[in-house]
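Contents: one structure, followed by commentary.
Of the protein chains in this complex, all but one are displayed in their positions.
Coming up: chain A.
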Amino acid sequence: MSQPGTDWWTLGVIFGMAVITVVTRSFFFISSRPWHLPRWAQRGLQYAPIAALAAVIVPELVMTQGHLIASWQDARVFGATAGVAFYVWRRGAGQAVLGTIVVGMAVYLPLRIGLGW
């Protein structure tokens, strides 16, 4: 089979997506006009980073095809638990995040590839 061709429609869409990325990520600092966030919003924003991460992570761990997982035989749950346990054990010292990744994958991959969980 030959390689798929490149077409201008797709390249145009990709360029549009790049513009959307920059606009959304810069949304509130594109304009140079002076403007201040209300105080309550400033306080609220300190809770936003961890909320965003949890909102991305949790569905990836406990859902499959839009439904909650029904079986505990899921490599993701064990991998994530092992990773968190490692982080808590190390109390976040040194390269604890790297350790979380390595320990989590060391539990996840054998369950996933070996047992098909």
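Points worth noting:
As a convention for this text, a contact is a pair of C-beta atoms (placed from the backbone, for glycine too) under 8 Å apart; a residue touches a chain by one contact, two chains touch by 3 or more; residues count from 1.
In the analysis below, contacts and distances are computed from a predicted model.
Chain not shown in the complex: UniProt lists it as "AzlC family protein", one of "ABC transporter permease", "Alpha-ketoacid dehydrogenase subunit beta", "Cation:proton antiporter" or "AzlC family protein". Although one chain is not drawn, the whole complex shows that of A:Ile30, A:Ala70 or A:Leu115 it is A:Ile30 that touches it.
Seen from chain A, the chain kept out of the figure touches residues 3-6, 10-18, 20-22, 24-30, 32, 37, 39-41, 43-63, 66, 68, 75-76, 79-80, 83-84, 87-88, 92, 95-102, 104-105, 108-109, 112-113.
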